[in-house]
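Structure below; questions to follow.
A single protein chain has been removed from this complex, and every other one stays in its place.
Showing chain A:
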Amino acid sequence: MAKSALLKSSIGKKYWMALTGLFLCLFLVGHLAGNLQLIFGTDLQFNQYAYFMTSNPAVKILSYVTYFSILFHAVDGIMLTIQNKKARPIGYVKNNAASNSTWQSRNMAVLGTLLLVFIATHMVNFWAKMHFSHMPLQQQEVNFQPMPGMDLKAQGINTTTGGMVYKIDQEGKEIYFDKVEGELDVRNNKEFYTKGTDIKFAEGYKDLYKITIEFFKDPTYGLVFTIFYVFSMVVLAFHLMHGFASAFQSLGANNPKYNGLINGLGKFFAIVVPLLFAIIPIYIHFIK
């Protein structure tokens, strides 16, 4: 009896493409919900969300599953494409493929490669900055610790406006108090310390909001970045247009009773999700 080959066989590879692909669809929904805060939320909300996404242990596990899915989906896809090319060493002189299949279904590898390029640039532009660089912090008033010579209950810091210490009055208004530039340490990406001491006087959030807005509003490259982003979302739309429903077929979910629903949902997902993603940089570049 033949051994099953859930990793190596042609059908096994389909399962993995489908499972990782569907997981990445779920990831897209979560990512989109977060991104929409750039339009509908405040800068603080967005930065708090970004901090949560990089610090929460459960989210961390999910993010590792996401990295794995992207890599596996890409590697498996490349292996499949190589095998499939080998399966027809001599091609047709004339092939009227448009008469029996959709353009996107025949070009998933090309679309996928473009998406991989987009993901790489996207991660360099935002993910790597969030994880590894020292970006400006946006302050949130928490955990005030004693600091010599100041009114302890009423101080704040807002590095986004130039490293000033503010006094907050009874109504929550900011009153200029003192300069702290060069006087503070930022540790663990969110804690403010008095320079050279262990006195923590505030916590803040990495200002990913500012990075994002400045990225798409960049006077020289902002328009190019926006166009590249929107183009990538069009690529994503075509990739999903075939991929979403295809994943169900690969997993064996093909029943005439539900096929209409799956195909309809696939097309809806393929249009709505990339469209909402694409609106955000357009909004930032042209309106904000």
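Assume contacts are C-beta pairs under 8 Å (C-beta built on N, C-alpha and C of every residue); 3 or more make two chains touch, one makes a residue touch a chain; residues count from 1.
Operating definition for what follows: contacts and distances are computed from a predicted model.
Visitor: According to its UniProt record, what is the protein name of the omitted chain, chosen from "Peptidoglycan glycosyltransferase MrdB", "Chemotaxis protein CheR", "Succinate dehydrogenase/fumarate reductase iron-sulfur subunit" or "Glycerol-3-phosphate-transporting ATPase"?
Guide: According to UniProt, the chain not displayed is called "Succinate dehydrogenase/fumarate reductase iron-sulfur subunit".
Visitor: For the chain left out of this view, which of A:Gln45, A:Thr121 or A:Asn254 touches it?
Guide: A:Asn254
Visitor: Among A:Lys13, A:His73, A:Lys206 or A:His285, which one is in touch with the chain left out?
Guide: Reading the full complex, the residue touching the unseen chain is A:Lys13.
Visitor: Using the touch rule from the top, list residues of chain A that touch the missing partner.
Guide: Counting only chain A, the missing chain is touched by 1-6, 9-15, 80, 83-84, 86-97, 99-102, 105-106, 108, 242, 246, 249-256.
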